[in-house]
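Structure record follows, encoded as structure tokens.
Complex shown without one protein chain; remaining protein chains in place.
Each chain carries a letter (A, B and C) given by its place in the written order, and its residues are counted from 1.
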Amino acid sequence: MSNLKIGFLGLGIMGQAMAANLVKGGFKVTVWNRTPERCAPLVALGAKQGKNPKAVIAHCDITIAMLADPAAALEVVMGEDGVLEGLEPGKGYIDMSTVDPDTCEYIAELFEEAGGRFLEAPVSGSKKPAQDGTLVILAAGDRTLFADAAPLFEVLGSKSLFLGQAGQGARMKLAANLVMGGMMAALSEGLAFAQATGLETAGLLDVLDSGAMSNPMFRLKGPLLTAGNFAPNFPLKHMQKDLRLALELAEEHDQPMPTTAAVNESFKRAKAMGLGDDDFSAVIETVRGKQR
Amino acid sequence: MSNLKIGFLGLGIMGQAMAANLVKGGFKVTVWNRTPERCAPLVALGAKQGKNPKAVIAHCDITIAMLADPAAALEVVMGEDGVLEGLEPGKGYIDMSTVDPDTCEYIAELFEEAGGRFLEAPVSGSKKPAQDGTLVILAAGDRTLFADAAPLFEVLGSKSLFLGQAGQGARMKLAANLVMGGMMAALSEGLAFAQATGLETAGLLDVLDSGAMSNPMFRLKGPLLTAGNFAPNFPLKHMQKDLRLALELAEEHDQPMPTTAAVNESFKRAKAMGLGDDDFSAVIETVRGKQR
Amino acid sequence: MSNLKIGFLGLGIMGQAMAANLVKGGFKVTVWNRTPERCAPLVALGAKQGKNPKAVIAHCDITIAMLADPAAALEVVMGEDGVLEGLEPGKGYIDMSTVDPDTCEYIAELFEEAGGRFLEAPVSGSKKPAQDGTLVILAAGDRTLFADAAPLFEVLGSKSLFLGQAGQGARMKLAANLVMGGMMAALSEGLAFAQATGLETAGLLDVLDSGAMSNPMFRLKGPLLTAGNFAPNFPLKHMQKDLRLALELAEEHDQPMPTTAAVNESFKRAKAMGLGDDDFSAVIETVRGKQR
Partner (left out) sequence: MSNLKIGFLGLGIMGQAMAANLVKGGFKVTVWNRTPERCAPLVALGAKQGKNPKAVIAHCDITIAMLADPAAALEVVMGEDGVLEGLEPGKGYIDMSTVDPDTCEYIAELFEEAGGRFLEAPVSGSKKPAQDGTLVILAAGDRTLFADAAPLFEVLGSKSLFLGQAGQGARMKLAANLVMGGMMAALSEGLAFAQATGLETAGLLDVLDSGAMSNPMFRLKGPLLTAGNFAPNFPLKHMQKDLRLALELAEEHDQPMPTTAAVNESFKRAKAMGLGDDDFSAVIETVRGKQR
């Protein structure tokens, strides 16, 4: 399967790690990044460097994109020397960026019109799982492309799920993130409650980690929360944006979300306090008792 | 250490399992239960049967109570032929029932006046961890008694914490349960969101279990929630009561708890829907889209 | 001033009453409605009937529109034989429909490009104030047109406010409606609380009407709420839509809105219960104790 020619567009923190794993995994990889200097480490590993997205997709069987935001994801597809210009029938394009459902469906339509195969594949997990090849891949769109990409996903992630029509990957990510936001808000209020009532926060973290609620996130973030260390892994403003998107989507389906609505207000308040670029665990600052 | 004479008051589901572990652990155990028939299995294992709480505490070095609710916990201490009547200086009494902080502090005062040593030691974990001896024990009160009880706690639990003055154990349990209630409400809304937007709930559970949020509670309860199976492990009305107690205690300290307040309203709504005796995971019924 | 030739587009419940007031006020009015039969009562009063929006605006100095929703408001402006086709420099166009801020700003841009004067002027008040000429008019956009329209607004409303750039009228309406939604949710919970605690709801309405909270809305809606009479004056789904738009706009400004978020969830729940076409006071159904 390593005869597949693979393109990789976007070499940020995530993309660097993922593309490197593909090269190390034995695939023939052609990389491109808007600022070309970021290609050097990959070229050093054995990748080729492409001139632009159009050239990459024209040269490769399957091209992966890992871009910063929906605007960048759209620009790479639709812009000058973009993916659509190099597209031919049968080519596969996998967008692993985090994109809202509407943008995702729009890109899927563009590929349908143009005759290419499209798969969205946002991931759960950040820098460390990207390096370790243990991402969880939430794929949706063209099922044949999902099948063809199986060897790639084996290198990039510990698990990949096929979720149906394009857009369902983005929706699944919102579902997971609304649960994550709720867990973090609950942890924050538990820690603030402990502090207010004279309990040791370390004791609460110990209790939480000893029973049915034990989870890696509390284990990792709990001590950082207590210490007020909010160096960003997942910026608070991104969590708040996902909560907003989830609430909007729920509204379209008349789905009540009373807890999530309250959680979103806490994240909004944190953003208004200037914590948008901190880690999303900084939401605890909205309920710290005496420091306010 | 197995020369210690141990009393055990209250042989419900939890008490049966815990007393049995003590007997099997080599301790000399004298048991008592309001309905005496429940003593038989323990006697069969080698325990003695006590006539009443007064007689048990008079005979034993350390007596443990595991009773249904604060009213039962008070009655066993203060009632006729109760613990206080058999108390002598130096005797140890450990209440492992789930009791609110106020009741707990009141019982502690009674022992202080009477000259006995008192430890509250509510547990995190239900039937299975009680049987397996893997409870988490949240102890507070007399530190010398905590030290003396160490060999007992090693048999009963996987971890025991000493939290300070009597009342802090009950408060720690409220802190843990408010986080648990928040996690369950978040999971419920995530599953309802998935259902409303055409995602498979099993897929969401898979995603949640594959990353940083992975925890035994979601793993156990998730499929039951989806199936609408709410056979009670932890009755919803008890969770709602703990949320109420936590909110009241937070109010005394001017501690904002916006997410917990919303979570409590969801559990209240579930109770009003007649789900109080179901498992606390039945809170999902308040947000199921089309079934309402 | 009655030499002004006035156009009136849209003869629904509101438009009928408003156009009639203009005719009775001595203005020369040319009316148009998508279903032309609705013009007859106005023609009987002395109005002329126009062929289409293009013809109306070409003939008149100032044209007023009172349409069902943003889509209709856009269609009348941009569609075939629409307003833009008949527009000439200096002509005035006043959109009194309820339109979201974005649509409103878009229409304003179209007029700016086309050289006409545009004023948005959504109203506070429904059928009765429209008939009585006691609407409150929330105008924004071209200030010269606001000045020229003063005699019209005197006939149509009891008060008119100029609020600045086009879009501010729509925003002001959202501000007023979020307060109204909050008042209705508070009244609903007050009445449900009264019912649950054995108080007479009529007594509570009496108390509320006797002091500083006394207001026409509680006086009018209170007895209907108690009686479960939800014949729509202001449909619940429209209130929920306005709450959603207000929350979205607040999010853009990082403005926390914790109460409004909870209120919105109650209206969403009501909508999910099938009450979207009932009066917005039907939100009380989400908190009625025993009926659930």
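Please note the rule applied: a contact is a pair of C-beta atoms (placed from the backbone, for glycine too) under 8 Å apart; a residue touches a chain by one contact, two chains touch by 3 or more.
These numbers come from a predicted model, not from an experiment.
Of the candidate positions C:Leu156, C:Ala185, C:Leu236 or C:Ala272, contact with the hidden chain is made by C:Ala185.
Among C:Val56, C:Ala72, C:Ala261 or C:Leu275, the one in contact with the hidden chain is C:Ala261. In the complete assembly, the contact with the undisplayed chain comes from C:Leu204, out of C:Leu204, C:Leu225, C:Met239 or C:Leu275. Interface residues of chain C facing the missing partner chain: 124-125, 129, 136, 138, 158-159, 161, 163-164, 168, 171-172, 174-176, 178-183, 185-190, 192-194, 196-200, 203-204, 206-208, 210-217, 220, 246, 249-250, 253-263, 265-266, 286-287, 289. Touching the omitted chain from chain B are residues 244, 248, 250-251, 254-258, 261-262, 264-265, 268-269, 271-272.
Note that only the chains that are shown with their structure count from here on.
Summary of the copy comparison: rotating chain A onto chain B for the best CA superposition needs 180 degrees, to the nearest 5. Centre-to-centre spacing of chain B and chain C amounts to 55 Å, using the average Cα coordinate of each chain. Among all residues of chain C, those that touch two or more other chains are 258, 262, 272.
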